[in-house]
Each structure stands twice: as C-alpha cells, then as structure tokens.
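All protein chains but one are shown at their positions in the complex.
Now for chain A:
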C-alpha cells in the first residue's frame, strides 16, 4: 500500500489548497482582524475622524452594569431556546418516525418554518401577539388577561424565546429524524424481544445512539441563539421593555448600526467571538465525552 501522496510537484498541493485558503482568509480572518482593530478605535459613523484609544472601549463595557446583565440574559435565553426547541423537536421527530399514513406530508410541513427568515418570524409573531396589532393579544385582553409585552419584561422575554425556539424546531427536527432513521431497527427489535417497554427502549437504546446528533444540535442551537436571534428581537421588541430583551448580539447591532458607536460595537463582537470559542471548546472538551459515536 502506497501511503506517499501522489503529488509529484511540491507546489501542486499548495496550489490546490490556495483557493480554499484565500476564501477563509478573506471572508473569515480578515473581517475578524478588522473587528479587533476597530475595537481599539474611536470613530464617528462616517469614518471621518479616528482616534486610537487602546482598551477604552473594553474598559467602558466592563464598567457598564447593563453589559453584565446582557451577558447573563444571553446565556439564559440561549439555554431556554436550545432546551425548548431541542426537546420539542425530538418529541416531534419521534412521533414522525412512526410508520404513519401521509408521514411525508407531515414531515415536509414540519420542515417549512426553517425556510422563514428571522425578521419574518418576528413579524408573524407580532401579528399574533403584539398588544395592538396581534389577533391573539386582542382576545387575551378581551377576556381580561393583562397582556402587554411592551411593558412586561417577562412576557416580552417569553415571546422572544418562543419565537426563536419555534423557528429552530424544524432544523432540529430534520436532524433528529435522520438520526432516528439511522438507528438499526434490529437493535430496537432485540430490546423489544428482551421485554423493554417503549419508554425504556427510548432512553436506553435510542437516546444514546442519538447522542452525536444531540450534541451537534446543541452546539448549533447555542450558536444560533447567540448570533441569529437579533432579527427576531429587532422586529418584536427592539430590546424592550426596559432592557429586558437586549442580548449581546442585539447590543452589538443596536450600538453599532443604530447608534453609530462602531468602536464599542467591535469590542463587543470581539468579546462575543471569544465567548463562543470558549463555549464551543468547553462543549467539545466535556460534553463530547458523554457522546457515543
């Protein structure tokens, strides 16, 4: 068996890798480096005056108690979004995995919401639950429920978590269904013959065999909750009431794009980048050990 690479020329492999490398450098490392540089600068919105301010942007952030609140809130939101969308998607996938009549249609319908853009999700939920525009909200108020997520922070947070989780369910469902269908039927049949009831079969056979999928989805969901939810927040609550739905990414967006404070916004994205790197590291270092491939 020849292990030696079949490349005769020393340059050819580099040449072949070069386009890929160029893409990674231009589209990933270059913007990341830009963010780091920007985070040391103080600049007006138009980029006309620039001052180098060392770590001022970072120091100001850590002095701001609202920033810590946003960190805690983001972790809470991510946890709530990941857990609720994962568990609900798993439930749906287990049900859709059964040999049902018309299951293709059922599965297709469940996948649809994934094709919807986050701001559209926000708008859809606004039409249901916004205090003045929402259909459900009108009925709620008519029957005497004090529904006003414009003032009640907990209601607003629930709304964001619901909408964000709802959108992610389809994606999770798709992977769970594929994962479930990849589990050999013979294993489950053997367990059934041994007298294990459906619940026990699920927790002792299916669930462990699904653990790589669950782990993968956990990482994806947390990254989603961290980065992709600002469209939903922007359309639904704009961070309010008070600051009860301001997450880290929304703060990056609102400070940078709405407020024109690019330095602080860049510093925040650098912190966010570090946070996600650390978080993913922890997941792979510790959670992955529990995963059986």
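Odds and ends about this structure:
Rule of thumb we're sticking to: a residue touches a chain if its C-beta (ideal position, glycine included) is under 8 Å from a C-beta of that chain, and two chains touch if they have at least 3 such contacts; residues count from 1.
Here is the rule we use: contacts and distances are computed from a predicted model.
The chain that is not shown carries the UniProt protein name "sn-glycerol-3-phosphate-binding periplasmic protein UgpB", picked from "sn-glycerol-3-phosphate-binding periplasmic protein UgpB", "Phenol 2-monooxygenase", "histidine kinase" or "Acyl dehydratase". Considering the whole complex, the residue from A:87, A:132, A:204 or A:280 that touches the absent chain is A:132.
Taking the complete complex into account, A:148 is the one of A:103, A:148, A:211 or A:283 that touches the chain left out.
Of the options A:45, A:59, A:117 or A:282, the residue whose C-beta touches the omitted chain is A:45. Where chain A meets the omitted chain, the residues involved are 42-49, 51, 126, 130-133, 141, 148, 150-153, 238-243, 254-255, 257-261.
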